[in-house]
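Shown here: the complex without one of its protein chains, the others still in place.
Chain IDs A, B and C follow the sequence of writing; residue 1 opens each chain.
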Amino acid sequence: MWTGFPLFPEAASTVAGGVDALYWFVIAISVFFSAGIFAAIFYFALRYSRKSLDEVPKPIHGSLALEITWSVIPFLITMVMFGWGTSLFFRNFHPPEGAMEIFVTGKQWMWKLQHPEGQREINELHVPVGRAVKLTMATEDVIHSFYIPAFRVKKDVVPGIYSSMWFEPTKPGKYHLFCAEYCGNQHSGMIGWVHVLSEPDYEAWLSGAPRGETMAQAGERLFQRLGCFTCHRADSPGRGPVLEGVFGSTVQLENGVKVVADEVYLRESILKPSAKTVAGYRTQMPTFQGQISEEGLMQVIAYIKSIARQERMNTPQ
Amino acid sequence: MNAALAPPPSAPPPAETPTHYLNANYGFRSWMFTLDHKRIALLYLASITLFFFIGGFYAVMLRLELVTPAGDLMSAENYNKSFTMHGVMMVFFFLIPSIPAVLGNFLIPLMIGARDLAFPRLNLLSWYIYMAGGMLTLYAMVAGGVDTGWTMYTPYSTTYSNSHVMVMAVGIFINGFSSILTGLNFIVTIHKMRAPGLTWFRLPLFVWAHYATSVIQVLGTPVIAITILLVALERGFGFGFFDPKLGGDPILFQHLFWFYSHPAVYIMILPSMGVVSELVTCFSRKKVFGYKFIAMSSVAIAVFGFLVWGHHMFVSGQSIYAGMIFSFLSFLVGIPSAIKVFNWTATMYKGSISYHTPMLYVFGFIGLFTIGGLTGLIVANLGLDVHLHDTYFIVAHFHYIMVGGAVMGYLGGIHFWWPKITGRLYPEGWARFSALVLFVGFNLTFFPQFLVGYLGMPRRYHAYPEEFQVFNVMSSAGASILGLGYLIPMIYLTWSWRYGKLAPPNPWGAKGLEWTTPSPPTTFNFEETPVVTEEAYAYAQEQETEESH
Amino acid sequence: MSDHAAHAPGLAHQFDDLDQQLDATTLGMWLFLAQEIMFFGGLFAAYAIYRSHYPEAFAAASHHLDIRLGGFNTVVLIFSSLTMALGVRAAQMGKNKTVFNYLLVTFMLGNLFLVVKAFEYHHKYVEGLIPGPWFSAHGATDPAVQMFFCLYFAMTGMHALHMVVGGGLLIYFMVQARRERYHAHYFGPIEIMGLYWHFVDIVWIFLFPLLYLLGLHQ
Partner (left out) sequence: MSSHVTPKKTYFAVFGTLMALTALTVAAATVDLGGLNTVVALAIAGCKAGVVIWFFMEVRHARPMTRLTVAAGILWLVIMLILLSSDYISRGWLGRSQGW
């Protein structure tokens, strides 16, 4: 199958244009300088080629003015590149408010994706055009890297932590999804497609895709099965903190530090309960390391999130 | 075409061959237990060439596999093992020791007027250590290979890989000490063994470059040694230093790994820059432009090289603020490199330029290094590296630096000092031809990789989407030309060792103490310790003094 | 190269005189020690990162170590540094017999350190504190406790390995001193041996507070 011979990748996200503009800027500067150097070398090589065997040219020791010039000018130019690139990076780093969330688990050698509504996909991701999408990513084994060239986004997925990234597709279409960090035997098979659909198409896909329970529902079931509810519920005072309304709030730890109870904190508290205990509770929770998969963890967290949302709706302030 | 060559010595070579370091004694023991830095350099030359061709063999396999998008020539497993061995062989066993251990070893005592390096036994020991490390790594290869990539990222290398990681880790660990000892030896030698009158700012720039390199070798290499040891402990004994289950951080491994492995790039390129500085002044027959700036930029590169390692980790989960610092420092390290390129170019201005093979390599070096360096500005850029990290753009960038830069300098240096090393001239026509072949082959191989990299082709892919095929075919075609380009010098240099024209002591009319010795030099280099009275590269010494009177 | 210098005992062919040789070898040794700083530096860096990230777990874990044994070993090692320094001093004055005696004392002290260390290791083994699948620190729920012991064994083990190498070198130099090799103009090897030994001592000077003491008040 001949799929064409593209010279430049498609730009299909809100950040792609900015990245390409900076790229062309640096390329232009580079071409200018290398052309200058190559031209000088060619010219000197021809103009000053050795005419006779005993020719001895006059020595030139150097020139401080020249040295300073060709140190300072490149320095200033690179600082422009640095400033531009860094501001672009920082701007592209923070996801916009209200982005829709997708949960990603990397695993040798596939990408598992869960939508909050319950749709699950493997190596395929369907997203609507024109809406920001935030990915929360974890890995079951080694380091992977989630890479969509057409969106100019990439982020390593490192064991033990949640990575996150976001993008907003601007063009409907089908785009490559790669694992960019070498992850073992079938690394090059850990690829897939991102399908960017128009809003109606996306709605159609949502209703057509097989959906079981939502992530929160699945999480609630796990919550029951692992026995979390025996301690973490309103009518078991003292044993563990009540989780309604916890997500997104600031909690005070034993050692006086305050942290925001976000995905990362919840994950750590489930796997290493003693690491950051909430003030007023003794560390008696067992670790769930090895008993719950990264996917399951994400579901439990989605459940804790959902009960935080309900709480907020019940107590308007 | 030999018109530009310096006039041959008027007297024909004496019928009786004088005693020199090659014919002083013979036999296996005289080589295996030699303390002569020149013989040790040749031991390195032979073993490095061996490892280069092993690494090259794997490169050929990789490029063959990548001709078609499907993974059809070999299995994914073998492909992964091939790029691992290619990387390990080329980085640890070829590029890092190449110029320092061969040319540096041979030339530094000659250039500073010393009888030998400060610690000849240590020098021999470092070759044995190098061979031991190399043999262990070869054993890992024969026993079934390693599939972690040369970067050995945890937790893949510690927990998930089923290949011979331990053996290779120990091999690389051992090899590290060879590099440390070489660097240590050079620093002491340059400090303590210079001939009378040879002040710091009269030293050849080759020596300056090696001094800077040695600093990196001594202060950087131990960090990779301990890091690899930790990986081995984790893999072998369950000491989970980087294991997230024990609260370990896999990113810490990357920090420690790149703390050495980024400066290691400067171990490869700095000596090559030293070679180019020698060559450009000799074949322009003119004092190098801005001597102190070139010398100091070597030192600056060595120091700044230690401050930039985090630019390998922009998307790894490293803090974005640390990313900003590392990006800033990475741009800074570009400045001394630029200074060098400008100074070399300026040296040619109003010179007397001849087109001998070493000078062709200089042209190649400046061109390719310029491209490699400028694309470095792209990948050092936080905003762009997010897209380019771990793609073929990176692969192309560092091959432009390491092959286009370091290897071009190495070959240029080998040709330049070949008469000194062997006492024979290489065949100029063949040499020019192969330099041209290399230049064309190299660009055809690696330039398409910039394009396919920006398209988004990730590195270390055994199979790839079809729209990348055209670039990959170009690259593989170029690789076959490049491979040929490496074979030709291998053949004619070997041939010339025996059949080449006898070389006069100073065939290029070059300045420098090494050219005052016979070709090849005697075992202890100098009959009498030379006394230096002039600056380096004083090609116009007589005229200058005339004018000043 | 003057003839009489070439025949000076202990002078290698590449040097002009014994002064140059001593200068070169001393500088070489210091460079080697700079290399050692970075070698241990990797371990110390890992320790610093993990300690600051898991202060409680590390403090709890350090309570498994015996401060009396650690403190005793600190004294032993510092004392051995003193005898080493005195040995170098004797070599500078060309007193081979005294050199031998001081090196012997240093060697014995080094061995004493290693024996105590071996007892400590054994104790950890009995308590199940060797990292890996059999790790079983009772009452420790935080896995970072095990990380502490990973670092403990790596750092003290690497240090002990340096002690063993130092011990071997001491034996060699004791034999040389017996053979009356040193005199007032040729004592470089002993001086270099001293540098190495003191460096190993310095590493322990940092290991002792970092591993044994930091969690003491908690």
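In this section, a residue touches a chain if its C-beta (ideal position, glycine included) is under 8 Å from a C-beta of that chain, and two chains touch if they have at least 3 such contacts.
On a predicted model such as this, the values are computed, not experimentally measured, just so you know.
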Contact with the hidden chain (one of C:I37, C:L69 or C:L169): C:I37
Listed residues A:P57, A:G85, A:G160 or A:G296, member touching the removed chain: A:G160
Residue numbers in subunit C that touch the chain omitted from display: 19, 22-23, 26-27, 30-31, 33-35, 37-38, 41-42, 44-45, 48-49, 52-53, 67, 71, 74-75, 78-79, 81-82, 84-86, 89, 92-93, 184-185, 187, 191, 194-195, 198-199, 201-202, 205-206, 208-210, 213-214, 216-218
Touching residues on subunit B - with respect to the absent chain: 191, 215, 219, 223, 244, 247-249, 251, 255, 259, 306-307, 309-310, 318-322, 325-326
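We take it that only the chains that are shown with their structure count from here on.
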Top-ranked pair of chains - ranking by C-beta pairs in contact: A-B
Centroid spacing, where centroids are CA-atom means, of subunit A and subunit C in whole angstrom: 45
Intercentroid distance (Cα basis), subunit B paired with subunit A, Å: 36
For subunit A, residues contacting two or more additional chains: 272, 275, 289
Residues within subunit B bordering two or more other chains: 245, 247-249
Residues of subunit B touching subunit C in the complex: 114-120, 122, 180, 184-185, 187-188, 191-193, 218-223, 225-227, 230, 233, 237-241, 245-249, 252, 256, 259, 524, 529
Of subunit B, residues touching subunit A in the complex: 3-7, 71, 76-77, 80, 147, 149, 151, 153, 155-156, 159-161, 244-245, 247-251, 284-287, 289-293, 314-317, 320, 323-324, 327-328, 331-332, 334-335, 338-339, 341-343, 345-346, 348-355, 363, 366-367, 370-371, 374-375, 377-378, 381-384, 386-387, 389-391, 451, 454-456, 458-467, 470, 538-540, 543-544
Residue ranges of subunit C touching subunit B (in the complex, touch as defined): 1, 12-16, 20, 23-25, 27-28, 31-32, 34-36, 38-43, 45-46, 49-50, 53-54, 57, 131-133, 142-144, 146-147, 150-151, 153-154, 158
